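One chain of protein is taken out of this complex; the other chains stay put.
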Amino acid sequence: MTTVLDALNQALHAAFQADETVFLLGEDVLDPYGGAFKVTRGLSTAYPGRVLPAPISEAGITGIAAGMALRGLRPVVEIMFGDFITLIADQLVNHIAKFRWMYNDQVRVPLVIRTPMGGRRGYGPTHSQTLEKIYLGVPGLRVLAPSSIGDPGGLLSRAILEDDNPVLFIENKLLYLLPVQHPAGMEEFEATESKAELLGEGDSYAPTFTLALGGAPPAAITLVAYGYMAELARQAALRLAYEFEIFTELVIPTQLAPFEIEAVLASTRRSGRLLTIEEGTFSLGWGAEILARSVEALGSGLRAARRVAALEVPVPASGILELQALPSVEHIVQTAKKMV
Amino acid sequence: MTTVLDALNQALHAAFQADETVFLLGEDVLDPYGGAFKVTRGLSTAYPGRVLPAPISEAGITGIAAGMALRGLRPVVEIMFGDFITLIADQLVNHIAKFRWMYNDQVRVPLVIRTPMGGRRGYGPTHSQTLEKIYLGVPGLRVLAPSSIGDPGGLLSRAILEDDNPVLFIENKLLYLLPVQHPAGMEEFEATESKAELLGEGDSYAPTFTLALGGAPPAAITLVAYGYMAELARQAALRLAYEFEIFTELVIPTQLAPFEIEAVLASTRRSGRLLTIEEGTFSLGWGAEILARSVEALGSGLRAARRVAALEVPVPASGILELQALPSVEHIVQTAKKMV
Amino acid sequence: MSPVPDPLELYRQILRIRRFEETVLNKFSSGVFFGTTHTYLGQEANAVGVLSCARPDDIVVSNHRCHGHFLAYGGEPRALFAELMGRETGVCGGRGGSQHLHWRNFYSNGVQGGTVPLATGMALAEKLRGSGAAAIVFLGDGTLGEGIVYESLNIASLWRAPILFVVENNRIAQTTPSELAVAGAIATRFEAFGISCIELDSSDVLEILPAAGRLLDEIHAEPSPRALVLHTARFGPHSKGDDTRDSIDVERLRRTRDPLVIHGARLPEEQRKAIEAEVVEQITLAFRLALGDPAPDPQSLPGATTP
Partner (left out) sequence: MSPVPDPLELYRQILRIRRFEETVLNKFSSGVFFGTTHTYLGQEANAVGVLSCARPDDIVVSNHRCHGHFLAYGGEPRALFAELMGRETGVCGGRGGSQHLHWRNFYSNGVQGGTVPLATGMALAEKLRGSGAAAIVFLGDGTLGEGIVYESLNIASLWRAPILFVVENNRIAQTTPSELAVAGAIATRFEAFGISCIELDSSDVLEILPAAGRLLDEIHAEPSPRALVLHTARFGPHSKGDDTRDSIDVERLRRTRDPLVIHGARLPEEQRKAIEAEVVEQITLAFRLALGDPAPDPQSLPGATTP
């Protein structure tokens, strides 16, 4: 069994091996510790001098990595907790994402910023958030998020080795210990994979998976979820089918921005109903853009649309509150039931 | 004639006069300069010691002001250009917006952060953006934006004097020189004002205006716009009516977050069609949440929905490019025409 | 103006933190607490020494390693246990957890560095309101990496904020030794902004207390910032099981830098024993009471759905 953690760690090793311009900057990333979530484990031992242990300076190391990227290296930054991506907002928005276009396409910024996101570990308001929504829709910035389905390691290594644009790579903490599942080998689901064409850029390397319940009647709702929420949505799809005979299709994008929702539209055209699930807070989350694009494209063909998301409060430390504040299988099931 | 600039300046003076716990922190806010856009003019002369001229430290002064707010003062921060609100992301998201809830409702943070936003002045990629979308949907943070219609000064002074929660106050630069228009006194439009009820908070003090063309047939499209875009939308509404006989209703919220879209829904229920206009870039902008909430509420009753927004590139310095990149009356008219 | 310290009370306070934190570490694996924790083991004399000099209205701003500061400030062990357990009776009703505390004039937050401007602003507010109170903010050596610290030092100096910056230099940040994270000399970072600084390499509460007292007296006498750099020793892991240091080095620290032993040596054994018994009982009781405290109501969350 390979966990998502293993896969990401192996992808880093492979990228370091494949290209000596790959470097990693982050806090507490040296062995034996190997990073707060161990994603970088072994790297500093195998590649001494290419793992740069940084002071607690998220903005500074992001800017430094951007400078390295502008000068021919392929740096990877680890932000210890996704909650701290607020600290790199200016570097991301006003520097990194702008350079290529603002400098008239004369430069490239092959930079990957990885960060663990999400709650359910009782870490409290400043160590549990799902904040990537603030960076979805920044021109020039790609945001990726693997789930446990498909090839999370491959997604990371292609971002590092092949993408000449800046990438924010979101790793939900609860994914780390899940086994990687090959889409073709999933019990109960039939998977198809698509890669939407991006405006003027050709195909994206980030796949979208569409999971249909094997042998089920046509889906009544299209579920859309990414990251760890894809796992909850998968469980909800099974419960909806077995307990309530509500059949769904589950669309799992790995690229959050730029938005590419062809697969969502394809499924929603069939089902007529759309339900997004995300771990971030509700208002102006990722799901808002999915719903907006869907109603733009489908008009009254979109018969019903809903979003499941976190309640609009900081993530509480107390477990009983945290469970209520964050989306659960139960929330998804209850919301879906109201849609049909 | 009172311009929006006058109104905001007078509101600051009145707030300083009314409450001696009001302070202002910002860069270059002292007289005779009185701030880069002159909104603070005269304050440091009239209230010496209460206008604190700050070093170029956006994050620091925001944090300092938050500390002041936690200890019984009512500080106002001016961020010289809205582009730099990226620098205060951590203070806003992980400190200011969280305190009240995270500290179990034991504290209040009566802090207003004002900033000029927007383009059309050729200032280029780092001085022309409309970035408030990254802060729409942060639990605990209110985002307000006056337009030239109604009482922009009153909105500011109520935020300063009456609101015990943090407020981000967005001032589009092109509004400054527009005359303030009383909604009742607008030629060609009949205005109604509403204040949506906010979850558990009673009425918001931030009004929403709905403008209907006087004596026109029922509206075929609901336009929704805020800030300076409300002015462009107003012009577009007239052109659509006079040149194309497409009648619209224009909804102008002054509170962007928390989202309260009752007035939008009321109008859209009548028109069946929704068009949002915003100056920020398209993806996951303010309009996405308006569309998402509308389709959630109206389902297939929402027959068509579109958004007009900035192109997904940095704001170019060159005028001819900037004009194309940002929404114009022409863009609104063309998009509306395609909807009916 | 520095208080005349009662050596018994100082010992009691150091011990209270020690036993509290040991309880936290020992019980963590039993699953009673949520999330994670950062114990103050080994650094107790800093909080006790500094906060013994704080005046009743002074403000204390703390960081992730806040239990010791909170208890030395006068916070209730039971309320802190309850907070770690996510109970309604916790310092913040279970919402904040270990790193996010507020009680009276005590505030902590878990994002490194971001608390420093807040403390500066609080100090300024007290000055502007003429309350006479000062602020004390604790930060670690690693947190000197955050730029916002320097924005705050600059403004605190320019605007003469009545604030004491206390750097607890335990020479490590999580797993990163300060040689890898702090260039130059810590004290000069304050002096560069015109803030004068006292530096101490001690775990003796009776050395720390008067130094802090002198600085706080100066601050209260004429509002302006000061810094106190305390070279100190972290005895435990950063949070729970994550100590990457050589155990021989940690052992040496425990032997030579234990504030409890250093100060305890001044007290007769029977007094120490009496205090020990009292504190153990207090902490044991606090833990037990907290365990019995009610959980918060999840339906109290805005927008909560009934299951």
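Each chain carries a letter (A, B and C) given by its place in the written order, and its residues are counted from 1.
One rule holds for everything that comes next: contacts are C-beta pairs under 8 Å (C-beta built on N, C-alpha and C of every residue); 3 or more make two chains touch, one makes a residue touch a chain.
On a predicted model such as this, the values are computed, not experimentally measured, just so you know.
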For the chain that's been dropped from view, list the shown partners it touches.
A, B, C
Quick one: which of A:G63, A:G122 or A:G137 touches the chain that's been left out?
A:G63
Considering the complete complex, of A:L52, A:M117, A:L211 or A:L232, the missing chain is touched by A:L52
Tell me which of A:L73, A:M186 or A:A266 is the one touching the absent chain.
A:L73
With the full complex in mind, choose from C:E44, C:E151 or C:D258 the residue touching the hidden chain.
C:E151
Residues on subunit A facing the left-out chain by the touch rule are 21, 23, 52, 54-55, 57, 59-73, 75, 90-91, 94-95, 99, 101-104, 106-107, 199-200
If the missing chain were put back, which residues of subunit B would it touch?
27-28, 30, 32-33, 36, 53-57, 59-60, 83-84, 121-127, 282, 311-314, 316-325, 330-331, 334
Give me the subunit C residues in contact with the hidden chain, please.
144-151, 153-154, 157-158, 180-185, 188-189, 191-195
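In the analysis below, only the chains that are shown with their structure count from here on.
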Centre-to-centre distance between subunit B and subunit A (centres being mean Cα positions), rounded to whole Å
30
Based only on mean CA positions, could you tell me how far subunit A sits from subunit C in angstrom?
36
If a residue has to touch 2 or more other chains to count, which residues of subunit A qualify?
83-84, 125-126, 282, 312-314
Find every residue in subunit C that makes contact with two or more other chains and list them.
93, 95-96, 100, 109, 111, 147, 302-303
